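I am attaching a structure below and will ask some questions about it afterwards.
One protein chain omitted, others in place.
Up next is chain A:
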Amino acid sequence: MQVVDGAAREFLDGVRAALSDLPPGEVDEILDDVRAHLAELSGELGVRPDRAALAARLGTPQAYAGELRAAAGYPPAPPAAEPAAPPNRTAARLAVLGLVAGTLLIVVGLLGRSAPVVLLAILVALLGLAGLAGQSSRLAAVAELPELRRPLAQLRRARSGFLGELQPAWWVLRAVVAAAVVAMVVGSADPLPVLLLAVLAVPLSVWLGRHSRADRRWLWLVAPLNALAACLLVIAALSWTSAAPSPAIDTADYYPGPSGLQQNGELIRDIRPVDAAGNPLTGVYLFDQDGRPIEVNPESCYDGYGGDPYDSYDSGDPSAGAAQPYPRGTWEVDPDTGRCVLVPPVPLVVAVPTATAAAAPTSVPPGAVAPTGPAVPPAPPTALVPAPVTPTG
């Protein structure tokens, strides 16, 4: 794009102003032509033409624009649209503010799954737009806002470059976002409905994209929707990356349950191993499939005196519990003292699934209870640092 300055720039600005009611994309292309035209003229004249030279050759910018309008078949300029130049800037600003605020509110509403907020957002956006109802060219009124002129120009430049070629990809992407939003609102997070909706949404989005290129009035709808899709996409990307390490379970609904072993919902407080004949075993170490020691419930015995007996496995050194063989006995509150005491494993009569008489549950006379002598614990090193670390799954 060549540099234009002085009289040429003035002329260009004049033509732009006179065509301000036309679609901006069209005006941009016309102005590209005019710029080229002026460059050819100055090449022909050999100097940078001054205002008089331009006027002699081309007439006033308004006349030039009028002639071009007629030849190109554009509608005639709306009467007195230009003289009433400083259009209602407050209304234009309110409209833009309404759209921006509405878009942000919709994002908030969707994230909070709050229908009233989304409705409020749409209302805010519409109220802003209603302020512009009286303007003949609402888009021009907004595009003329001084604070928006530079970003809009940058946007146009970006679109005519590499980003412009990516535009169709964006159309597809935003359709997928829209499909996901609809699926979310309906209450489904499955990929299949999203996919089906996207199949419908993509052609619509592409159509909208092509259409809004030609008819800029669609921008009222398309620009906020684009912003919305972009916001949601960014938020989704952020939450996805931050949530990636944790399992995809809604933490609010997920209760891990009490720690330790359970059976049929009841906590297991001790394990009483017996051999094949039903004889109680002592000094048994239990490990899970990964070699971690199996812990019964570190459920506290509350006696009000502190000194939680299970503290050692519960918190603190995790290996403290690892060295404890089963059976361990259970901690109970002594009714006399009110303190927690370790109740040694009471003898059990268990049914061992064998048909032989030998296997018949060995009844141990009460009293002859206790751990029958110090059982030799399994070689501690291998037990504590379980060898089968190779996953057997």
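To be clear about the criterion, contacts are C-beta pairs under 8 Å (C-beta built on N, C-alpha and C of every residue); 3 or more make two chains touch, one makes a residue touch a chain; residues count from 1.
Following the convention adopted for this analysis, contacts and distances are computed from a predicted model.
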**Item:** Per UniProt, the name of the complex member that is left out, chosen from "PadR family transcriptional regulator", "Sugar ABC transporter permease", "2-oxopent-4-enoate hydratase" or "Cyd operon protein YbgT"
**Value:** "PadR family transcriptional regulator"
**Residue among A:Glu67, A:Glu165, A:Asp275 or A:Asp334 touching the omitted chain** = A:Glu67
**Prompt:** Looking at A:Arg16, A:Arg35, A:Arg216 or A:Arg328, which residue reaches the missing chain?
**Reply:** A:Arg35
**Touching residues (missing chain, whole complex) on chain A** = 1-2, 29-30, 32-37, 39-41, 43, 57-59, 63-73
